[in-house]
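Every protein chain except one is present and positioned as in the full complex.
Chain nomenclature is as follows: A and B, assigned in order of appearance, with residue numbering initiated at 1 for each chain independently.
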Amino acid sequence: MASEAILETSGLTMRFGGLTAVKNFSAAVPRGGIVGLIGPNGAGKTTCFNMITGFYKPSEGQVRFNGEDITGTPPHRVCRSGIARTFQNIRLFGNETVLENVMIGGYLRQKTGWWQAVLCLPANRREERAVAERARELLKVVGLEELAGEKASSLPYGAQRRLEIARALATRPSFLLLDEPAAGMNPNETVELMGFIRDIRTSFDLTVLLIEHDMKVVMGICEHIWVLDYGETIAEGPPEAIKSDPKVIKAYLGEEAIANA
Amino acid sequence: MTWAMFVQHALNGLTLGSLYALIAIGYTMVYGILRLINFAHSEIFMLGAYFVLWGITLLYLPWFLAIAGAIVITASLGILVDRVAYRPLRDAPRISALISAIGVSFFLQNLTIVAFGAIPRAVYRPAWLENPILMGDVRVLPLTLFVPGLSCLLMLGLVWIVYKTKAGLGMRAISKDIETSYIMGVPVNRIISLTFGIGSALAAASGIMWALRYPQLQPVMGSIPGFKAFIAAVFGGIGSIPGAVVGGVMLGVIEIMAVAFFPDLAGYRDAFAFILLIVILLIKPTGLMGERLEDKV
Partner (left out) sequence: MSAKTNAVLNLLAVVALGIFLWWAEDNLDGYKIQILNLIAVNIILALSLNLIYGFTGLFSLGHAGFMAIGAYVCSILILAPEQKEMLFILEPAYNWVQSAQAPFFVAVVAGGLIAALFGVLVGIPLLRLGDDYLGMATLGFAEIVRVVAMNIPRVTNGALGFKGIPSHADLWWNFGWCVLTLFVLIRLVGSNSGNVFKAIRDDENAAKAMGIDVFHQKLLSFTIGAFFAGVGGALLGSLLATIDPKMFTFVLTFNVLMIVVTGGLGSITGSVLAGIVITILLEWLRFVENPVYFGDWELPGIPGMRMVVFSLALIFIILFRREGFMGKREFSWDWAVGRFFKKAGRHGV
């Protein structure tokens, strides 16, 4: 019986020497949902992402994806199983073109490799064309198809963010982690982003977990939210519950906000 | 092997090790503050000896003046190399500075060939260093005792500078966190120059003593000892001055002892150090006394 939760973490803890960055993060992400991880800066949100995607080996705890234990699995294998991510401070392949960036995302699903390419075998030529085709489609989805031949590092900030998402989609994930996708966006772009995330959730059959500071986005599209502060989960629940949770307000705005509320 | 021979080998190892240690200090200090492997350091070592030769044969200076002058000039050269070839690349990718260092190393080596010729030159050794001393059964050149002794003094001087002066404090600050040091008003460029100066002076001293110990000068004489000294610095923990000293001495002793106990392996003498390097980098890249440097995702 397929589990309701696509991803489950239990007791995830990350210690760096004497510092505990994340303590006991336990969450069950419902399949097909759009969920959020929020909290003040330094709360440990990206650390959670890093533990889930295999960049950090958790000091304690477990990560289960589709029922399988993937704790401590190296990042490339985590991606293979279907988890893709973007990064807080955009990590594109700067020297490559926009199209190449997305094609690189599509590499892991390729059946033919380097020697078939060298020998010009037709199977490889077909596959490379297919990968390029798919990459162009994904660029269309994020609205970047005009810039396919541009160098990735020359793109404006917002376009770079969208490229990162297209690249992540190229890996054919079932679970997408977005690290601050709305950063640096104006209100119009934010609204577009919210619609965009809903669209890709449906058209690509995804579950989406996002880290975000922009409360409009979080409250607007997240169906379930976890709140971290100093590494501990201080609240979780649907947006309405989180909005009025005093612990959450205190973490973001301090004691006075409660006193003056 | 008799006890006397063992002691002799041990002393030889100590001498060689001291010479390595003095060079290794320069590598480790520069790596500690700039994260740069100063490839040109081996040529600085070589030039220290050549400048003395120049002073004595071309300028007819008395030996103590030639030595003092050579050390000053070599130290200045080290500072100049940083100024010209490394400082402009401070913000460039690290490999650029490394390639620049390789270029400077080849440049200095071949410039010396052009200026002095590639043929090895014999070095005049004053008699008091030449006549062996007898201690029981052990025959030892005074030089073999002199080198570790002088090296020790120089290293003590260095320790005093690093731990008892403001400049030394600056050096330690920069190797911990260069950005913050800038912000805190540490005169970073001047201290970096000072570091190069001190490291080069020590290397020059080592070069001069090396030329007395193995009385032959040739422009390529810096390459192998320089590389070995670098390996010693990695072995001891790159970035750590005590590590460089320990690594240098140990490498010298191991090198001499290994060949003494296994004379058949004499041809592989140079390879020991390289094998040691690879082993160290694989097992404990931070060396005996080094620190970890994390990578943020």
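Note that contacts are C-beta pairs under 8 Å (C-beta built on N, C-alpha and C of every residue); 3 or more make two chains touch, one makes a residue touch a chain.
All values derive from a computational prediction rather than experimental measurement.
The missing chain, though absent from the view, touches A, B when the full complex is examined. Looking at B:W63, B:Y163 or B:Y268, the residue that reaches the missing chain in the full complex is B:Y268. Within the whole complex, the absent chain has one touching residue among A:C79, A:V98, A:L155 or A:M185, and that is A:C79. Among the residues B:V104, B:M155 or B:M289, only B:V104 touches the chain that is left out of the figure. Summarising the interface, chain B meets the missing chain with residues 35-37, 85, 88-89, 92, 94-96, 98-100, 102-107, 109-114, 117-118, 219, 223, 227, 230-231, 234, 267-268, 270-271, 274-275, 277-278, 281-282, 285, 297. Residues touching the missing chain, restricted to chain A, are 53, 55, 74-76, 79-80, 84-85, 87, 91-96, 100, 103-108, 110, 113-114, 117-118, 120, 124, 128, 131, 167-168, 170-171 (touch as defined at the top).
Here, only the chains that are shown with their structure count from here on.
Chain A and chain B, compared by their mean Cα positions, are separated by 50 Å.
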